[in-house]
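Sharing a structure here in C-alpha cells format.
Apart from one protein chain that is not included, each protein chain of the complex appears where it belongs.
The letters A, B and C name the chains in turn, as written, and every chain counts its residues from 1.
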Amino acid sequence: MRMAIGEALRLTLFGSSHGPVVGAVLEGLPAGTPVDLEAVQRELDRRRPIGRALATKRREEDQLRVESGLVNGRTTGDPLVGVVENRDVRRGPYRELEDVPRPGHADFPARMRYGEAFDLSGGGIFSGRMTVGLVFGGAVARGLLSPQGIDVLAFTRSLGGVDASAASLERRLPELRADVLSHEVGCPDLSASKRMSEAIERARKDGDSVGGVIEVRAEGLPVGVGEPFFDSVESTLAHALFSVPAVKGVEFGAGFTAARMRGSEHNDPFFVEDGRVRSRTNHAGGILGGLTTGMPLVARVVVKPTSSIAKEQESVSLSTKSSRRLVVKGRHDPCIVPRAVPVVENLTAFVLADLMARGGFL
Amino acid sequence: MRMAIGEALRLTLFGSSHGPVVGAVLEGLPAGTPVDLEAVQRELDRRRPIGRALATKRREEDQLRVESGLVNGRTTGDPLVGVVENRDVRRGPYRELEDVPRPGHADFPARMRYGEAFDLSGGGIFSGRMTVGLVFGGAVARGLLSPQGIDVLAFTRSLGGVDASAASLERRLPELRADVLSHEVGCPDLSASKRMSEAIERARKDGDSVGGVIEVRAEGLPVGVGEPFFDSVESTLAHALFSVPAVKGVEFGAGFTAARMRGSEHNDPFFVEDGRVRSRTNHAGGILGGLTTGMPLVARVVVKPTSSIAKEQESVSLSTKSSRRLVVKGRHDPCIVPRAVPVVENLTAFVLADLMARGGFL
Amino acid sequence: MRMAIGEALRLTLFGSSHGPVVGAVLEGLPAGTPVDLEAVQRELDRRRPIGRALATKRREEDQLRVESGLVNGRTTGDPLVGVVENRDVRRGPYRELEDVPRPGHADFPARMRYGEAFDLSGGGIFSGRMTVGLVFGGAVARGLLSPQGIDVLAFTRSLGGVDASAASLERRLPELRADVLSHEVGCPDLSASKRMSEAIERARKDGDSVGGVIEVRAEGLPVGVGEPFFDSVESTLAHALFSVPAVKGVEFGAGFTAARMRGSEHNDPFFVEDGRVRSRTNHAGGILGGLTTGMPLVARVVVKPTSSIAKEQESVSLSTKSSRRLVVKGRHDPCIVPRAVPVVENLTAFVLADLMARGGFL
Partner (left out) sequence: MRMAIGEALRLTLFGSSHGPVVGAVLEGLPAGTPVDLEAVQRELDRRRPIGRALATKRREEDQLRVESGLVNGRTTGDPLVGVVENRDVRRGPYRELEDVPRPGHADFPARMRYGEAFDLSGGGIFSGRMTVGLVFGGAVARGLLSPQGIDVLAFTRSLGGVDASAASLERRLPELRADVLSHEVGCPDLSASKRMSEAIERARKDGDSVGGVIEVRAEGLPVGVGEPFFDSVESTLAHALFSVPAVKGVEFGAGFTAARMRGSEHNDPFFVEDGRVRSRTNHAGGILGGLTTGMPLVARVVVKPTSSIAKEQESVSLSTKSSRRLVVKGRHDPCIVPRAVPVVENLTAFVLADLMARGGFL
C-alpha cells in the first residue's frame, strides 16, 4: 500500500482517522524555501468542521506541528514532517460496523481485501481526516507558486441542487476569493450560498446528505507545464483529485459538455494580446496536449453525497451473509463539499508545483 | 519526459506519428503467459480508420511485429516489444504548422516548452497514433483477465449529440459486444448508430468535427482490487484514460449526476445473492473507497470534437506574434470517438490487470 | 531530494541529526502483521553509543514511539510511523564548520549544492543518526522473515587492522550471534575483539579514528529471490548499503578475490543433499544471476575510518578561498564500525523482505 504522490515533490501521508496522529512527509523542497506556517495553518483551519449547520460535531484543534525540515521558517533540505494530533477519538461507534458494512463506504471492499486486522475505525486511511496531509503538503507547495504570480482557488459551484450563477463566476480570482471566504459553504455566489446552507440543513434534519461540484482554477501559470502523454496536467491532477474521498468525476474546461460541441465551436481561437498568445475562449480549461496554455486552468470535481447518513439503510452481515438494517451512529457531516474545497485547492497547488519542478519551471 | 505507465505491469510507449515506427515495451508479464497475437491484432485493427464515412484517409496496415519476449506463443520473461510500422507518412502538410499553432491542438504549448527541435509532424508523440501502443499493451494484458472470468467492453454512448437509448445499455457485456462490433461507430444502440454516422458525415461535409462520450464496463472483477488512497481504481484508471488524446473528463458510476443526489439515494444498498454480497443499485460504478466492490465497474470519458478541422480558423504566427488565418490540411477524422473505443477498452484492461497484479489477485 | 527506499515495502526517512526527531515511515506491510516493538527497540539499542571506549559521548535514549499504523501489536494497514526524539542536541560546535568544511565529510559538496540554508549541524541528513530510521524499518521488516526461517546476522570482520580469524567465522548464525552480541565491537572472534577494542582506544588517544569491514549473512532464503538484471539482490542490496554513511565498498561472496581466481575454481559445483540442490562452495555468496541460490547470502562492506577526528587538519575557508587549519570539536566516535553492524544487519533484512514481497515470496 503506497500512501505517496508526486515526483519532484513527494508527499507521503501517514496516520489514520482514529490513531494518535495524521500527517505527511513532504520531500523535494529546495533547502532555504520559506514556509509560512501561519498560512499553512489557515488552510488547515479551512478544512476543519466549523459552524453548527455544516459540520460534524467532532472537534479537533488540528494544530500543525512540524517535526523536521524547518529551521527559522526555512526548509533545511531534509524532509518536512507535519503532524496533527487526533484528540477527539471515540472508537466505540465504529466497532459494530466491522461486520455490517455501511452502504456507499469503503468498509465492504476494505474488509474483503485486508481482513479483520485492518483498522476501519473512523474510516481508517479511507477517512476524510487523511486529507489533513493533503492540505499540509499543498499549502506548503503553494509557497513555491506565489512568488511566480500563480494563484489557485477552489470554490463550491453546485451543492444540494443549488448552482452558483454563471455571472458570479466570471471574475478574476482575488474577487472570487473574497466571496468564497466570506461564507462557510465556500461559494462565490452569496445568494446561492444561503440556499446551499438551507439544503444542508434540510438534509441534516432528514438524516440524509447532499453532494455537489467544486471548481478549481489556477491563474498565472506559464505555458508548457505538464509532461506529455502519461503525466499530463489532466492525468496527474485527476490522479490526485480522485484520491479525495467522495470524488467520483473530474473534468477540465468544457468537460462533459464538449460531447455535444463541434470542433469549430470547442477549439479556442488564438490571438495576441500584449505580446502574449492567448485564446478567445477557454474550452480547453487551460490545457492542450496535456500542457498548460497560459490561460486559466479550470477543473471541476463532483463530490458525492456523504455516505454516512443517519437514516436506516439496507446492508448485510458479512459473517452470517444475511440481511441487516443499519443505522450509522458516529458523527458525520451531512455535506462535505465545503470542507473539500480547501483540500481540492491545496492539492491542486501541490500537483502544479510538482509538475513545475519536474519541468524545470521552479 | 516519461512515456511509461503501470507498476506491476509497465508499458512504455515509443515512436511517434511520423517516425518509422510506433510501439511499446510491456514489462512484468510472468514467464509462460500465453499471448494470443491474433486477438491482439484484432484489437489493433479495431482502432484503424475503416470505412469511408468515419475515417481519415491515411492508410496503415498496422501489422504488429513482436520483436522480443515471445517464443511459441508464450512470454519468455523478458520484456515484450511490439512494433508497428508507419508506412504512409507524409511530412509535408505539417511543416507550415510549426509557426502557426492549430487551435485546440498541442502545437502551441509543445512549441513553447520544447522549442523548434520538437517533432510536431503528425502530432509527434501527442498524436492519436501513439495509442497503438496502448492497444497493444492492453490487448496483451487482458489475456491475464479472461482466464479469471473478467470481461471488459467499451462503447460509444453519445456522439455528435446523439445518445444511445437507456434501454439499449441495460444488457450484459456479451450481448452489448455483439451490437458494438456490428457497426463502425461502436454503439450498442443500432438505431442511434445510424444517426451517429449521419452526424459524422454532416460534420465532414461542413469541414467540422464532433465529439462524444465513451463508456467502459468491466464485469467479473473480484472484490478489493485497487490500492487505497492515491492509487485507487479511480485515480489509476483516470490517470491512464486522460492520456488518450482528446479526453477531457472521466467519471465513475453516477458520476457528475451525483451532485444532485441525496446520500439515501446514491448509496447502493447491500444484499446477499447466491452467497455473494451485491448491491441493488450501482451508483458507485463498482468502486468504493477506491477498491472494486464486485459489481460491474462503470466509467465514462468525454472525447472532445477533433481539433484538426478543415474550416478556416483564427490563429497566430508564433514568430511574428501577429494574427493568421489557418486552414489545416493533412488528413483528419471528423470524429475520433469510434476509434477511441478500443483504446479506452484495452487501456482499461491494462490498468485493471496492473492493479490486480499489484494486489496479488493474479 | 528523495529519502525513500524499497518497492513493495517502502521506507522514507525523515528528521535530521539536530532537529527535534529522527524517524521513518514504513509502507507496504500487510494489515495484521505482528510487530514486536521490544525486538525493534533492542535493535535500536544496539546502534546506540555504549561503553566508554567505543562511543561518542552524546547520549540519546532512542526510545521508539510508533505514531501510526499499529494497534494491539499488529499493523493496521496504514503506514507505520516510527519516531525517536533527539534529546541531546548542541548546535554550537557545528556553526564554525559551515565555512570550513571537514575533510572526509559531506560538508563541502553539500554546501556547494544546497547553499547556506542547508542544515549541516550534526551532519544534518548526512548524519549517522539518520540510520535510526534504517534500523527501525529493517527491524520491523525482519518480522516478515523470521516466520519463514530466514535469519540475518552482521558482524565486524575486520577493525583497525585486526581481522577475525577464519575459523571463528565458519559457524552457523545462531552460534555466531552469541559471540557477536557478547562484546561491544560485534565480532564473533572474541580474542580479536579485545585487540579491536585496543585499536579503537589507541585511535581515540591519538585524536584519530579507524575503519573496518562488516560482513552480513542471511540463511534460510528460498531459491530465486531478487529481480533479474537491474534489481538483482546485488544491485538492490548494494544500493541500500551504500546509503549507510562511511561505506565505500560492497562485495558479495568471493568478492574482489574473484579477480585472481579461475572459473573452474570460482564456480560452485552443485550437488543434491536431502532433496535440495546445494553447492559445495559458496564463492557466489548465495547469488547467481542476481537471484538467491538458497545457499547463505554473504556480503561485505568496508567502513572508512570516521572522518570527524580531533587531530588538526588542513582545510579551506569557502568564503575567502584561503587555507585554514581545522580542529573538529563536537563529539565523535573514533570508530563507527560496531554501531554500523546492526544498521547493516537490519537494512539487509529490509532489502530482503522487500525483494521477497516483490517476488511473491511473502
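The working rule: contacts are C-beta pairs under 8 Å (C-beta built on N, C-alpha and C of every residue); 3 or more make two chains touch, one makes a residue touch a chain.
Everything numeric in this text was worked out from a predicted model, so none of it was measured.
Only one residue in the set B:20, B:149 or B:174 touches the chain that does not appear here, and it is B:20.
Set against the missing chain, the residues B:81, B:154 or B:316 yield one that touches it, B:81.
Seen across the whole complex, the unshown chain contacts subunit C at 1-5, 13, 101, 103-110, 112-114, 125-126, 130, 158-161, 203, 206, 208-213, 223-224, 226-232, 234-236, 238-240, 242-243, 245, 247-256, 258-272, 275, 277, 279-280, 283-285, 288-294, 302-309, 311, 313-316, 318, 321-323, 359. Although one chain is not shown, part of subunit B still touches it, namely residues 1-4, 10, 12-16, 19-23, 25, 27-28, 30-32, 67-69, 71, 74-79, 81, 83, 114-119, 124-125.
As a working rule, only the chains that are shown with their structure count from here on.
Least-squares overlay of CA atoms from subunit A onto subunit B yields a rotation of 180° to the nearest 5. Central chain assignment: A. Criterion: smallest distance from chain C-alpha mean to the mean of all protein C-alpha atoms. Centres computed as Cα averages put subunit A at a distance of 27 Å from subunit B. Chain contacts: subunit B has residues 228 touching two or more partner chains.
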